[in-house]
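Before any comments, here is the structure.
A single protein chain has been omitted; all remaining protein chains appear in their positions.
Moving on, here comes chain A:
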Amino acid sequence: MSTPTPGAPLLSVRDLTVVVRGAQGQRALLSRVSLDLGKGEILGLVGESGSGKSLFCRSLVQLLPSRALAVTGGTAVMAGRDLLSLSEADMGALRGAKIGMIFQNPSSHLDPVMRVGDQIAEGLMFHRKLGRKAAKAEAIAIMTQVGFTDPARQFASYPHEFSGGMRQRAMIAVALACDPDILIADEPTTALDVTIQAQILKLLMDLRDQRGLSIILITHDLGVVAQTCDRIAVMRQGELVEQGPKRDLLARPQHPYTQALIASHPSMDEAAPTEPPAPPAPPRRPLMEIDDLHVRYPVSGGLFGRRRSFSAVAGVSLRIMPGETVGIVGESGSGKSTLARAMLGLAPISDGHVSFDGDSLRLKRDATLAKMRRQAAMVFQDPFNSLNARLTIGETLAEVLRVQGKVARAAIPARVEELLRLVELDPGLAGRRPRQLSGGQCQRAGIARALAVEPRLIVADECVAALDVTIQAQIVDLFRRLVATMDLTLVFIAHDLAIVRHLCERVVVMHHGRIVEEGACAEVFEHPREAYTAALIAAIPDIDPDRPLHAPPAGALTA
């Protein structure tokens, strides 16, 4: 790894201030942020959503997301010029040519109706005035560099024909086409699986070593920062609270916020707190029994086409005992969400059996569903969209209670308050609608809605994936307390292995619709039997910079 060359920084930001102008006057979203970026340096910009880290980078290239925002002070000097005071034309010549950008969601940032290669060549033709042929040759060379296996053919492909990881590689190729000095990477791996994330991070570090590229890496994941960056800057509520070399900052965080951030990072070293061994329980029958379950979806067909199908779940057998906490992990597309939905009768069962408390969902569908709806509940990934936006939180909970009929009508308001307290929400929030709450508060409301059923089983599908780390930690703690105090069985689906290790007793690893490994959490994570599980664990970026990241070779895991 090269070390940043000493001397004048490539980019020097001083007192950058951005305000939003509203009806009630103006409010600062960034206040006097000062940062330096050296040549060949990777700077990690860490903070939670809304901390202003993306906004900081957007203001550097004058791409503020709204007309209501304005830069009101500060300078950002690069090669003797202040970026903040450049004209639109001068800035346009700089964007893409000197400063490249990649984004969190490559699927939405790549033009769906334009060939990938043309999007890479577009910048070359515009900035470097290359002809069509020369631009294409150059684009193919860059595609090779960022890891496309057959760039000459892939040049003509459209974004939807690639996987998420390849789309991010395409985005990187677009950003690097004109050989910029600075690459701004805004949460480039957040939407990707952990193994793909490791490959993309490795690619970014290689590119830095080869080209002397300087990178600003925006992320909320301290593990990513620890593995890739030279220096870390921590932002909170529009202010830069702390910055310094990676090792110093991680080892001796000064600011209380940085300390909290590091403390809430789920580490693979901490297992779920081992409860005192329970007295050998009398053999009970499983609450949920899944036997050789298949879920298939038709892929093509139509009136005259041949019917083909895709197996989302291909022969899964699983027993869940009452009171257990089971984690289901796997990459996207591994079938873990489909399995969860099939458990609750929300996905069609093509073959095999799902039994809830002894009743088969296949044989007695209506009766079992009726029973299940009164004894099982689900918590969803997207806390906003899984709550009805037109109902207040109180109304949502009251609706469940009314339909279930377990609580007398007159007692409903008191029960709503009780439920909110149970998930540690201020009962005063009952009158708010989902959009008036934060993501964490919304997810608590979602959990309260699940608890309103007084369920024996809760299935939580990626319910913390959309939340900030500190909030994630709080929600996981909440789950742990609920499981400990109530008679509750929990199936917790996540792609984040560290969280599952934190929360669950048993873990099930899925890959391509099958269970590849299952067992006690501590056992599986300490001594994985399967190579796939081991690779999955090794790809998790650890907060300790001295534990290097193992990027599996591209394609090794998808075969």
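Basically, a contact is a pair of C-beta atoms (placed from the backbone, for glycine too) under 8 Å apart; a residue touches a chain by one contact, two chains touch by 3 or more; residues count from 1.
Here, contacts and distances are computed from a predicted model.
K.L.:
One chain of this complex is not shown here; going by its UniProt record, which of these names is it: "Cytochrome c oxidase subunit 3", "Sodium:proton antiporter", "Sensor protein PhoQ" or "Peptide ABC transporter permease"?
P.N.:
So, among "Cytochrome c oxidase subunit 3", "Sodium:proton antiporter", "Sensor protein PhoQ" or "Peptide ABC transporter permease", the name matching the hidden chain's UniProt entry is "Peptide ABC transporter permease".
K.L.:
Which of these touches the unseen chain: A:Leu110, A:Ile142, A:Ala191 or A:Val379?
P.N.:
Per the contact definition at the top, the residue touching the missing chain is A:Leu110.
K.L.:
Check each of A:Gly50, A:Gly73, A:Gly92 or A:Gly519 against the chain that is not shown and name the one that touches it.
P.N.:
Of the listed residues, the one touching the omitted chain is A:Gly92.
K.L.:
Among A:Leu11, A:Met101 or A:Val464, exactly one should touch the missing chain; which is it?
P.N.:
Of the listed residues, the one touching the omitted chain is A:Met101.
K.L.:
For the chain that got dropped from the picture, name the residues of chain A it touches.
P.N.:
On the side of chain A, residues 61, 63, 65, 89, 92-97, 100-101, 103, 105, 108-114, 122-123, 126-127, 158, 160, 171, 174-175, 177-178, 300, 302-305 touch the unshown chain.
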